[in-house]
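What you see is the complex with one protein chain gone and the rest in place.
Order of writing sets the labels: A, B and C. Residues in every chain begin at 1.
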């Protein structure tokens, strides 16, 4: 599995091809459409992260030392960004996730999507992803 | 007894002699010092009119169809203006007092003293003087 | 005929580019832009008059007090209130409603009822929920029909001698519905209830006469009517303002303070504790004078034509779904495009330089009733043009094609 950093670099390269915001947005929208949906059983109240405008559902599982995330949103743009976040964080070790940053969102020109004042639930989702990773990490450490 | 209007005209003339605010103020201060004080028995809570900055005591009596006012204030400038108001309103018939205006204060250049936002109690005093006059007037009418 | 180009020219904020496009500002229901006259009034206040008001004997304090009080009188005249002390300055409508809802805690008892409608802004729901929680009174809800108009039969059926207060907006911010408030005021009075009108969306568009309406309370927000942020006003009938207790405690609102006993000041000061937004208050008058110079009749007429144009043009778009189609409507077009998420549409419109609001517009019960996550809302002001509408229509088409 490639490292978080590698994946993020790939994404940055991928977006470098687009000059216009419109192409970027279209790509995000495509990504949103291809996001492997969260299992229906997890798409309920306790997995919801409320933004004022769009909602996000997030589920995390611990498998073979790695965290597996699945997620969904009711807005397609939000879903596209989620696809990118899942791509970089899913299937990685908890400690790597906890320490990773999300600067690549900024670097591909979508900084405003992760702004603390943008009410789309994404920033809370990133926080929640890290909290899951932290939880699994400490579980793991205890086991040793 | 001269009419309210006559007395006010006299006062306007009197103040016309002064060119400077300082002379006017000094005259007001002198007038304040000469105000026949309110009888000590009336200088208590129920006769007080509260301004935030200076307080005014006002007493009114009805004698021979005329209203007699006595008043006092803890601030000398306020007292000076009171002296002028008492001079024009005291010893006049209630109906005359009720209908009189106090524009002369404006005309002698002390308009701000009767401003609704100047917290010296003077405007409330004028209101109170008229209320007394009104009360005596209706008493009077009833008696006829 | 209004010269809209000339009006537009007075708004510096409208003359900027956003993401490389000239700004189209259609978020006026949230807040309006300010004409230069209002901005100048603030600047002039700070350069020539600034001082704390009331209680001061010095010149600047007098100037500032006079300017602030002139604004109160201006609002009184504008709403045709009987007395200037029936106008209480607040931060905005939210505070105005909270002030009344707090005051009514002393009136309400268990078993009493407060009536609000389904199409209220959260500001006209939550304070009443809090007052009900505190007193044991019950909240009753006027339902709406599928067009977003209030069901008046249901309203009349809800009224009873238990009703202590009705709180309803004049115009709904989420749907644009103009409510039949005269009928509602009269009906409320029939059962002896007080009535509060939330005029947030009405005051920028209609002329209001609180005596003719016979409203007990009427609230306005400056920032929605070309005035600064942080200033608004509550009109309350003298008898009600005398009846309810003060809201905040502090300077200005007291007559005397001792540790044994504090007596409260007369109206309006009883409800105005502490140093207010003086500059905002002063410039509120400038905004109202400005509005009156153009004339609310003229504004209503112009905006209603533009609203019609916008509705027609947007309806051309396949999948366009108007949310809120009451017979009486003003200022606002709320819509969906098929099932596209309003947030997605808003994001794309933004990139095209078009500012609209998306989401529940602080009126979640309305969205729940329509079973939608929110709407895209274009809301009009006097400086908007057909060109703005055309840009919006193009933008929505573009968004639709990108998202579908």
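As a convention for this text, contacts are C-beta pairs under 8 Å (C-beta built on N, C-alpha and C of every residue); 3 or more make two chains touch, one makes a residue touch a chain.
Remember, predicted model here, so these are calculated numbers, not experimental data.
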For the chain that's not shown, point to the residue among C:199, C:228 or C:373 touching it. C:228
Among listed residues C:7, C:273 or C:337, the absent chain is touched only by C:273
Please output the residues of chain A touching the missing chain, sorted low to high. 50, 52-53, 112, 115-119
Positions on chain B contacted by the hidden chain, ascending: 21-22, 25-26, 29, 52-55, 74-78, 119-120
Residue ranges of chain C at the interface with the undisplayed chain: 12-13, 16, 18-19, 23, 25, 27, 30-31, 33-34, 38-39, 42-43, 46-52, 55-61, 91-95, 97-98, 101, 121-123, 125-127, 129-130, 139, 141, 221, 223, 228-231, 246, 248-254, 256-259, 262, 273-280, 343, 346-347, 349-350, 353-359, 362, 364-365, 368
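Keep in mind that, in the parts below, only the chains that are shown with their structure count from here on.
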Report the inter-centroid distance (CA atoms only) between chain A and chain B in whole Å. 78
Just curious, how far off is chain C from chain A if you go by their C-alpha centres, in Å? 39
Residues of chain A that touch two or more other chains: which are they? none
Can you list every residue of chain C that touches 2 or more other chains, as numbers and ranges? none
